[in-house]
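Only a single protein chain was left out; the remaining protein chains are all shown in position.
So, chain A:
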């Protein structure tokens, strides 16, 4: 039986209210994700993809509408409170990691995502073996660099670390905002394959923004296209199988 994971109900988002730059970005947007859905999200610049992710993660308030995750209404919760349920990987490799903390320290922070942080000693040593194991399966040699400052890693390594940080403690929802866009084609491919593998293995519910139509159709089980703040295509199953890049392009027209 499939189970509803994320429900976006009549989401409206207007930014810069009361200024000349007032702009309605999301317009009565409705979207429902089932548990284990891996959605690739496409759309032109300004279609509202990032805004949608920000509305879900709580860094942007909805003007009206509801965000419900696993029957839990998140609409009024702050970004910090939502972190307990939602993990994210940003586009900029610098965004997802703390540069002057080591790889292991970054991972340790992530294992406590959304938990209360008190005066207990952090217990880094206890986790080192576990981190070694987790990183050993990853590409680009992170496991030998556990004690390196994240700031000295390459972009690919930093982004792989960000991805591991987002999934090391299983989130109820994983948001990926063009997380491979800043990487070279090889590294980008590697990280996408890793993403696919982890999302499938852990049966994560995931939304991935991408600009690569090929990737959007190759990965995941569902493709959603946004245009002008609305869902213009929501394809899954057989309908998605038949979808070609040319078909997708049509939905980009204004």
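As a convention for this text, a contact is a pair of C-beta atoms (placed from the backbone, for glycine too) under 8 Å apart; a residue touches a chain by one contact, two chains touch by 3 or more; residues count from 1.
In this text, contacts and distances are computed from a predicted model.
Between the names "Glutathione S-transferase GstB", "Putative methylxanthine N7-demethylase NdmC", "Transketolase" or "Branched-chain amino acid ABC transporter, permease protein", the one given in UniProt for the chain missing from this structure view is "Branched-chain amino acid ABC transporter, permease protein". Of the candidate positions A:23, A:112 or A:250, contact with the hidden chain is made by A:112.
Touch with the chain that is not drawn comes from one residue among A:4, A:95, A:128 or A:232, which is A:95. The omitted chain makes contact with chain A at the following residues, 57, 59, 79-81, 83-84, 87-88, 90, 94-101, 105, 108-110, 112-115, 117-122, 124, 165.
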